[in-house]
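As you look at this complex, bear in mind that one protein chain is not there, while each of the others sits in place.
Here is chain A:
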Amino acid sequence: MPNRPDPPTRAVTLTVNGTARTVHVAPWVSLLDTLRDHLDLTGSKKGCDHGQCGACTVICNGQRILSCLTLAVMQDGAEITTIEGIGAEGKLHPLQEAFIAYDAFQCGYCTPGQICSSIAMIEAGHGNTREEVKDLMSGNLCRCGANTNIIDAIMAVKDGAHE
């Protein structure tokens, strides 16, 4: 495939964790690479870069999406929440507390994606039973095998054990 001359970069403004940030990126730069390489937000992880693992899950305009399968230029003007934006200084988000309480991680690589994914699932009002939660969290793989504890942590937050 003959490579064409690179087109100009584009200015893209994203409101990330409440702060408007403008970057200049080539059209093919993913939202994930923009967050990690242009905005120094490395909490969102690159696992497979093909939409199979869920480690790159962020909340975009209120919806959980895979930041590796969308381009930054497509998200100009979007509001993005990453793992860095869910808690406050000195106060963890209830899901972060629950992940600690229920031992819901080992290596931790999938954890930012797991937490962003479960926050958006709960906020959407989905996952009324443990069985549904398991189905709706199947886009976030945990290679350490902490899945049972991850579901325990999410159910505890849904049940109001961690406010």
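In this text, contacts are C-beta pairs under 8 Å (C-beta built on N, C-alpha and C of every residue); 3 or more make two chains touch, one makes a residue touch a chain; residues count from 1.
Here, contacts and distances are computed from a predicted model.
As a check of understanding, state which of "Urea transport system permease protein", "Glutamyl-tRNA(Gln) amidotransferase subunit A", "Hydroxymyristoyl-ACP dehydratase" or "Aldehyde oxidoreductase FAD-binding subunit PaoB" is the UniProt name of the chain not shown.
"Aldehyde oxidoreductase FAD-binding subunit PaoB"
Among A:S44, A:S117 or A:N149, choose the residue that contacts the chain missing from this document, as touch is defined above.
Among A:S44, A:S117 or A:N149, only A:S117 touches the chain that is not shown.
Spell out the interface residues on chain A facing the chain that's missing from view.
1, 3-4, 6-7, 10, 26-28, 30, 49-51, 54, 57, 63-66, 68-71, 73-74, 76, 117, 120-121, 126, 131-132, 134-139
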